[in-house]
Structures are given as C-alpha cells and as structure tokens.
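Data first, discussion second: the structure below is written as structure tokens.
Missing here: one protein chain of the complex. Every other protein chain is in place.
Right, subunit A next:
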Amino acid sequence: MAERSGVTGPSVVSKYVLRVVVLAYLLFLLVLPVVLIGWKTFQHGLGPFFDALTTHEALHAFQVTFIVALWAVALNTVFGVGTAILLVRHRFPGKRILNAVIDLPLAVSPVVVGLALILVYGRFSSFGGWLEDHGIKIIFSTPGMVLATVFVALPLVVRAVVPVLEEMGDEQEQAAQTLGAGRWQTFRRITVPGIRSALAYGIVLCLARALGEYGAVAVVSGRLVGQTQTLTLYVEERFQNFEQPAAFAAATALALIAIVSLLVIKLLQRKAD
C-alpha cells in the first residue's frame, strides 16, 4: 500500500498511535500465544517432542483423527462440488432455501451439533436403536464422529467453489457438449480444471477444520481413550490429567498442521487471483 500523501493523510502522530495500538493488541492476543506454545514444546529440544508424540495413545489418536478427517473431507468434497453446480448452473424451486441451509452449520454450536446427532442416531432414539439392532453403531463410534465433522465443515467446499463457477460461466461446458462430450467428460475435462484452485482451497479449509474439530466430536465420540480419542480430545484429556508435556506436544502438532494449512490456503488464494 502506498503511503498517504501529507495533504490528505491523518497526521503522523495518529498514524503511529493506531499502529502501536493494533500491534500491541495482536501481540498479546495472537503472537505471544503462538510463540509460547512453540517455546513450551521445544524448550527441552526435539527429542521429548517426538517421544511424546510416538506413545501408543498418541499414535492411536493420530490414526483416529486422520480416518475421521479423510472420510469427512471426501464426503464434503462430493457434496460440496455437487451442490455448488446445482446452485450455480441449475434452477429449481427452493433454491434460496437450500442456499441458506448450507450456511446453517456455521451458526450452530459444536456441542449442539453433537447433541443433535445423539438425539437422532443415539442408542435411545428410535432410529439409532433400530440401527444398533442391525449391528450399526453410530454414536460413540467412527461413523458418528464422521457425521459430526461433516456437519461442522459442511459449507466450506460449497462456498469456495460457488464464486469461481459463477465467474467461469458455462460457455465452455456448453461448447464441449455441442461437440459431443458427455456429461461426465465435460465435468472432468472442463469444469474440474476450471475450479481446481478453488476446490483445493475449499478442501484444505475443510481438512484443517476436520483435523481440529473438538466440541462436536467430544460429544458424539464418548471420549473413549484408545478407541474414539482424536488428537484434540487427547490434548484435553492429557492436560486434565496433568500430563502437560504430552498435551503440549500434541497441541503443537495440531498448531503446526494449522499453520501449514494456512500457508497453503494463502498460496492457493494468490494463485486464484
């Protein structure tokens, strides 16, 4: 950004006051916490960090986290792309309602998400009871955690893809079809390359959210140590049991994942521009 010219800009004093206020606020709210967690984890070197992350429980938590996240991302990607195409390329009654419902998960507390899923799929509900009688366990098990994660991350892929689809227009898709390309071929050869960056951006957002989800998963997983414990649940459990090094190592691992996703997102955004 160019500096403001002396005639129109605020006085130099107010400029520096604003800068100092903003930097101080961000220092105490954002920068110090990030520095502190890194320092806490690595103050005794890399060895203890890796030791803490390679215990049986920690490795299991990693495994559960990745299984749940991959399922959730896969489901949200298919749903997200499909719904984005519906919203942009098609006209149907109730479109505005669908558009509004997509954003609903952003306004719902993660705990309420968990409660909602328990009320429908829990053992004591009629549907959940019926499923359990047929050997399908959802709550306190992986499927329930996938459902919860899909719920909280639902709008991310749709909202990443919709603007790009709108901007792209459908001339190329129509041209391809005029030349005899099938629906799937058009999608694969024209639509997907067009939305590639936006889709990648949406998927990374969704993955970061899925790996870091805590509240909804805490409710539906039953927090069974060594069974349904994800990394975020592991952080909380270790901390409450006064095993700070283990909690901090896992928290740092999650923070590193978050920072890497953030950088990838920025890169994809710049590419899209």
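Quick notes on this one:
Keep in mind that, in the parts below, a contact is a pair of C-beta atoms (placed from the backbone, for glycine too) under 8 Å apart; a residue touches a chain by one contact, two chains touch by 3 or more; residues count from 1.
Note that in this section contacts and distances are computed from a predicted model.
Here one chain is missing from view; checked against "(2Fe-2S)-binding protein", "TIGR03915 family putative DNA repair protein", "Sulfate transport system permease protein CysT" or "Alkylhydroperoxidase", UniProt names that protein "Sulfate transport system permease protein CysT". Which of A:42, A:66, A:79 or A:140 touches the hidden chain is settled by the complete complex: it is A:79.
Contact with the undisplayed chain is limited, among A:59, A:136, A:225 or A:259, to A:259.
The chain that is not drawn here is touched, among residues A:56, A:90 or A:134, by A:90. Take subunit A: the residues that touch the chain left off the picture are 1, 3-4, 7-11, 14-15, 18-19, 21-23, 25-26, 29-34, 36-37, 40, 75, 79, 82-83, 85-86, 88-92, 98, 101-102, 104-121, 125, 147, 150-151, 154, 166, 169-170, 174, 177-183, 208, 211-215, 218-219, 232, 235-236, 239, 247-248, 251, 254-255, 258-259, 261-263, 265-266.
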